[in-house]
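All protein chains of the complex are present and in place, except for one that has been dropped.
Chains here go by letter, A and B, matching the order in which they are written, and residues are numbered from 1 within each.
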Amino acid sequence: MYVAVKGGERAIANAHRLLDHERRGDRAVPELSPTQIDEQLALAVDRVMSEGSLYDRGLAALAIKQARGDLIEAIFLVRAYRTTLPRFGYSNPVDTGRMAIRRRISATYKDLPGGQVLGPTFDYTHRLIDFALAAEREVAEPLTAPVGPDTETPRVTDMIANDDLIERNLKTDETKPVGDLTRDPLAFPADRDLRLQNLARGDEGFLLALGYSTQRGYGRNHPFVGEIRMGEVEIELEIPELGLTASLGAVTLTECQMVNQFKGSLTEPARFTRGYGLSFGHCERRAMSMALVDRALRAKEFGEERKGPAQDEEFVLSHSDNVQSTGFVEHLKLPHYVDFQAELALLRQMRSEFEARQASSHPEAAE
Amino acid sequence: MSATAENYRGYNFAYLDEQTKRMIRRAILKAIAIPGYQVPFASREMPMPYGWGTGGVQVTAAILGPDDILKVIDQGADDTTNAVSIRQFFEKTAGVQTTTETGKATIIQTRHRIPEATLQDHQVLVYQVPIPEPLRFLEPRETETRTMHALAEYGLMHVKLYEDIAQHGHIAKTYDYPVLVAERYVMAPSPIPKFDNPKMHQSGALQLFGAGREKRIYAIPPHTEVVSLDFEDHPFEPTKFTEPCALCGALDSYLDEVITDDKGGRMFVCSDTHHCESRRAEGHVGALGTPITPVTEAAE
Partner (left out) sequence: MNDPLLVVEGLAKSYGGRMGCADVSFTLEPGEVLAIVGESGSGKTTLLNLISGQLPPDQGRVAYRMRDGALRNILDLTEAERRFLARTDWGFVHQDARNGLRMGVSAGGNIGERLMGIGDRHYGKIRDVALNWLDRVEIDPARIDDKPGQFSGGMRQRLQIARNLVTNPRLVFMDEPTGGLDVSVQARLLDLIRGLVAELGLAVVLVTHDLAVARLLSHRILVMKGGYVIEAGLTDRVLDDPQEAYTQLLVSSVLAA
């Protein structure tokens, strides 16, 4: 006699209990705290905040702990939480020109006002495993330099723009509100505001691969890193009822401004073009990749031939979101018995027809 | 309110906030007004992964009221893991009554099946949809497929069916078999087996389709014409089974194949578990089944 499988509910509950056990691991090993993750795995926290589209270090750290270090799972947790949050208003655009700089480099000028500031970077570290780190070794205090109150760090692209050698940033059309892809479904063709929003929360690996592909000829756009800057900017909210602008605090941002191949026409003098990348926290790789892809997606605007995947708006924007991608890829493990059975039935029918045809064309073989 | 529902007090009834529900209801109303047309909607991130029923869950959440009785099935069964998970979600966040009995439910959320029992006017069937665009694998571009729908340019769909017959001697589509709704829009019925396609035609129940990741909602209003695409000389044929259900002896239901050993042993049983159980409760017995006494709810 056959008894159908039952007890899905208990199986699920038990699986979740086991998962919780595995997450904790050996009870003899001290448990990680979200604060430790925030302090010592800060770049993982930055990535989760960026792709989770929510600036909350503590929450991102907790999500990483809950997700056992699976960052896409952590991003998913943050997103699902974010979507339930009420929206009180929209801040003023942040001014990265007034950033409290912790790192600032330009690949286009040797020296410039505000100087090159290396800051905390893996660049020029030799990638040698530091075995001493396995134990808790001493860490030297960082050196500091005095920063004068007058030290200004103007954006490199603004300086190029003063000479009218780079395209101007388009004036915002005040009558047309900035799109919001968390509130409205994405429609094609998408304007740059929506494209940048999409890329800002896009999967780092996907952006990196696409950005890389433009460098290898799949939509080449001759990039120079005009500037990468990282530091804190203030978030300000206007409260019209009170007639004042309130500071809500500061967030860490990484901004990358690419200076790309120039364009001109009969009526317009030639100017460099721009690609833009912005990220929460210190996420240089994703800000740079985003800037490359942003520029690639502007191919149509500049009348460039579109032949690389990075230039294909529908392709890029439809596949950049790792919460969507992982859900759909992983859904394949859900039961598909019904569809598989339908395929089996047809396959068996076709096989028996095939065998009947074979038998009738070779009657002797049927003996 | 049940004890578990207490833990979710911070969330609104059925999880989504009322503003979002209104937005989804507007999309549903538009979808009902234009049968088979895919209405874009601002799909939200849900606490379950995209591709796991977020579209269906959002539609259900938007139409669910405290007096509704909810049934959730996956592959026709109430006890498959994802069906259990979604049912628990609504038990927790809405505290509504749930059931496994098809006739008792006012809302049935489904993945991949339509129940065997004929649905009635007071019922709503909510489908979970992975890829809402029936033309997607013929034309990947959204801008182009929207134009094709707008102009009812569906020749390409038949090219696909033509290719199948030329290659395989049959239309090789066995699930998610495209249909023409109310003589206007070609629609993907979600990956239900083509066996279920005739049940969509002139159904008394309202049929709603939610695709969360792809951000589309569409609908078949009650008593609407739904025709499976075919050729005059290669007409649509639902999958037929040559043997009855091993447990209840049903001859006209969709069957799951169960492998019983590694020597080719297999049996076929109803995919609609409630259908099978109620038939057995009525005294029907299949070749491998045993008579059972009627039970009201599955003992859990």
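List of remarks:
The working rule: a contact is a pair of C-beta atoms (placed from the backbone, for glycine too) under 8 Å apart; a residue touches a chain by one contact, two chains touch by 3 or more.
Note that the coordinates shown come from a computational prediction; the quantities given were computed from them, not determined experimentally.
Within the whole complex, the absent chain has one touching residue among B:165, B:182 or B:281, and that is B:165. Within the entire complex, the positions of chain B that touch the omitted partner chain are 147, 150-151, 153-156, 158-159, 162-163, 165-167, 230-234.
Just so we're on the same page, only the chains that are shown with their structure count from here on.
Within the complex formed with chain B, the chain A residues making contact are 1-2, 4-12, 76, 79-80, 82-84, 86, 182-189, 314, 318, 323-324, 326-331, 334-339, 341-346, 349-350, 353. By the touch criterion given at the top, residues 11, 15, 17, 40-47, 49-52, 54, 74-76, 79-85, 88, 111-113, 130, 140-143, 168-170, 172, 174-176, 191-195, 213, 215, 239-241, 246-247, 254-258, 260, 267, 269, 271, 273, 288-290, 298, 300 of chain B touch chain A in their complex.
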